[in-house]
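The other protein chains are all here in position, but one chain of the complex has been omitted.
We just call them A, B, C, D and E in the order they show up, numbering each chain from 1.
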Amino acid sequence: MIYLTRRERFNAAHRMYREEWSDEKNYEVFGKCSNPNWHGHNYELFVTVRGEPDPHTGLLINLKEVSRILREYVIDRLDHKNINLEVDFMQGKIASTENLAMAIWDVLEPHFKSLGVALHTIQIKESENNIVEYQKNQ
Amino acid sequence: MIYLTRRERFNAAHRMYREEWSDEKNYEVFGKCSNPNWHGHNYELFVTVRGEPDPHTGLLINLKEVSRILREYVIDRLDHKNINLEVDFMQGKIASTENLAMAIWDVLEPHFKSLGVALHTIQIKESENNIVEYQKNQ
Amino acid sequence: MIYLTRRERFNAAHRMYREEWSDEKNYEVFGKCSNPNWHGHNYELFVTVRGEPDPHTGLLINLKEVSRILREYVIDRLDHKNINLEVDFMQGKIASTENLAMAIWDVLEPHFKSLGVALHTIQIKESENNIVEYQKNQ
Amino acid sequence: MIYLTRRERFNAAHRMYREEWSDEKNYEVFGKCSNPNWHGHNYELFVTVRGEPDPHTGLLINLKEVSRILREYVIDRLDHKNINLEVDFMQGKIASTENLAMAIWDVLEPHFKSLGVALHTIQIKESENNIVEYQKNQ
Amino acid sequence: MIYLTRRERFNAAHRMYREEWSDEKNYEVFGKCSNPNWHGHNYELFVTVRGEPDPHTGLLINLKEVSRILREYVIDRLDHKNINLEVDFMQGKIASTENLAMAIWDVLEPHFKSLGVALHTIQIKESENNIVEYQKNQ
Partner (left out) sequence: MIYLTRRERFNAAHRMYREEWSDEKNYEVFGKCSNPNWHGHNYELFVTVRGEPDPHTGLLINLKEVSRILREYVIDRLDHKNINLEVDFMQGKIASTENLAMAIWDVLEPHFKSLGVALHTIQIKESENNIVEYQKNQ
C-alpha cells in the first residue's frame, strides 16, 4: 500500500468559545484561546491518501490534482479567513482543530473517492507543539 | 563581539488596513490581508543582543533574564491577542510586520540597556516564507 | 478517531552502558555513546493520545491538561538531568531511547486513563536522524 | 512494539516519463517533471523497522548497523546519481517517488530480516510538501 | 533600517564541471558533484531587500510584488530545469551555488531598484548543511 501526503498551509483567525456560555465560562474552559477579539495561526494541513500506484504512470494520483482539490475546496475557503465567521463548513461548530480536521475530511472525501483513491488521514499542525490527526471509521 | 539570539513565539490575529481608506481601497493595496474579519499567524520573534561576555560567568547575559523581559514586555501583550485592537504599543499604527518589529525594538531597548547589553536586531518570521528584520540607527 | 499530539522538549545527559561489562566491552557494543564522561541530547518528546472529542467543547482533551501532566511527570524529571543517575523511572535500565520511550509510557498511561483518553504512542526524537516510537499492546 | 526510524539523505536527478510516449504526451501527464533535461531533489529517506528491544542492550537494533545498511545498499547507489540512468534497482521503472519507495523496500528487506528486525515503512520526502510512504503487505 | 526576506524554492538539476577539463580532472576537483549524468537539489532562495517602510502602508514593499518578481525572473527560469543547459543567465558559467547567487543578484537588482528598494543579500540553501550568501559591493 502506498500513502501519499500533500502539505498545504493557511493563515486564519479563530476563537474557541461556545455561544451559550458566558465569556467567563468560556475563559474557564478555553483560557486565552477564547479571546473575543480573536487570535490566529499559521495552520499546516497534511492530507494523506492511499492506494495502489497506476502501473502506467508510477503515480498513486497526480499531485497537481491533489493540490487543485485542496486549494479549491479547502485552502481558498480557509486562508486569510475567520474560521468562526466565514468558513461555511465550520458553521455551528466550535472552531477547534479537532472539529476542523473532521470537517475537512467530510469536504475532501468525495473528491478523492471520485479520483479512485481513499482518503487516509487529515492532519493539522496548529503550532510546532500541537498536532491533531483524524481518521474516519470506514 | 558576541551576539545572542533568543526565539519566542506568539499567536495573534491582525488585519492590514488604513482606517481612512475604504474596504475596496484597502483590498486593492493589502489584498486578502485586509479581510475585515481578521486572520492570524504563528509569529516567531528572534531578539538579538550584542556585547562582551562577563568573564566571571562566560555569559553575555543570563538567558532567564532575556526570556523574562521578552515574556513580560512583549509576548504577554501579543500572544492570543488582536494586534490591531488590543496591543497598546501598536495603537495608531498599521499592523504590518515591519511596524511590529520597530515597535518591539522601542519597547525592548531600554530594558536591555539597563542590563548592560545593546539590542542588535528584532527579527519576526510571519510565515516560513516571509521574514522582517529591524536594526535602529544608533 | 481523533489523535492529538503534544510536543515537549528536554535536554539531558546520558551514557549507554551495561554495568556488568567492562569499558572495552561497552565501547565495542555502544561505540562513542558509551563514553564514561557522558554526552547529551536535546530530546523531543511527542505524546499522542486518541479518543472522541467532547461534543460540548470540540476538544479531545484540554491541551493545558496534557501539558501539565507531561511537565509534572516527565519533563521536570528529565530536563537538565542525567538520565542514568537522576531519573527514578530509569533506574536499573540501560539509558537507551527505546527504554526511555517504554518507561515514559508506563509513567503517563494512568494519568491519561484517568482523564478518559487512551495513550496512543510515545515518540522520542533523539536527533534529526534518529527517532524511536513505542506503542504498548493493549 | 518499538519502531525505530533512521533518516538519511541523497541528492539525485530524475525525470518523469514513459519511454513509449512522445514528449508531448509525457508533458501532458507529468508536466514540468517530464523535462528531458532532468531536474532534481534533495530526497529525505526515513526507514522504519520494528521489533522488541534486546534486553541486554536496550536497543532494537544497533543504529550503526542500520546506517551501514542504508548507506551501502541505498544511499551510495542514489546519491549524486541520475535515478533514471544510473540506479540499477530502478531500471525499467518510471522514476516516481512511489516506485522508488517500493524498490528501496525490496532492496532493504532481506538485510533487516537477517538482522532479526522487520522492515515497517519506507518514507520518502521529495520536498517539504510531498511525502510518499510504503508498507508492503506481509 | 528594515530588511525584508522572501523565501522561494526551486528544484533543479546541475553538474559541477569545467568544459575544458577531462572527466577525471573534473572528478578530482568537484568529486561526485561532477557526475556527467547530473544530480539535483531542492534549492531554497532567500532574497533580502532593505529600505524604509512606506508610512502610508507600513510596508517596505508589497510582498505580492516581491513574489511576482522572483517568480517571473528567477523561479520560472530555474524550477524543474537543468541549470547548466537551460538557464540563460548561467550560460558560460560553472553551475556552482556561488555563481548562481551572483547571477541571481544581477538579474534581480534592476527590478528592485525600479521599485525603490535596495537589494541586500541573495542567499541560497543548497542543502540543510550548505548555504551561500552574496552581497555585491555597492
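Quick note on the criterion: contacts are C-beta pairs under 8 Å (C-beta built on N, C-alpha and C of every residue); 3 or more make two chains touch, one makes a residue touch a chain.
Treat the numbers as computed from the prediction; the structure is a model and nothing was measured.
Considering the whole complex, the hidden chain is in touch with B, C, E. By the touch rule set out above, chain C reaches the unshown chain at residues 9, 11-14, 32-33, 35, 37-42, 79-82, 85-86, 127-128. Considering the complete assembly, chain E touches the hidden chain via residues 16, 18, 29-31, 93-96, 98-99, 101-102, 128-135, 137. Within chain B, the residues in touch with the undisplayed chain are 1-8, 46, 53, 56-60, 62-64.
Note that only the chains that are shown with their structure count from here on.
For chain A, the chain whose average C-alpha position is most distant is E.
With centres computed as the average of Cα coordinates, no chain lies farther from chain D than B. Averaged Cα coordinates give chain C a centre that lies 42 Å from the centre of chain E.
One finds 29 Å separating the Cα centroids of chain A and chain D. The multi-chain contact residues of chain C, meaning those touching 2 or more other chains, do not exist; every residue touches at most one other chain.
Chains touching one another form the pairs A-B, A-C, A-D, B-E, C-D, D-E.
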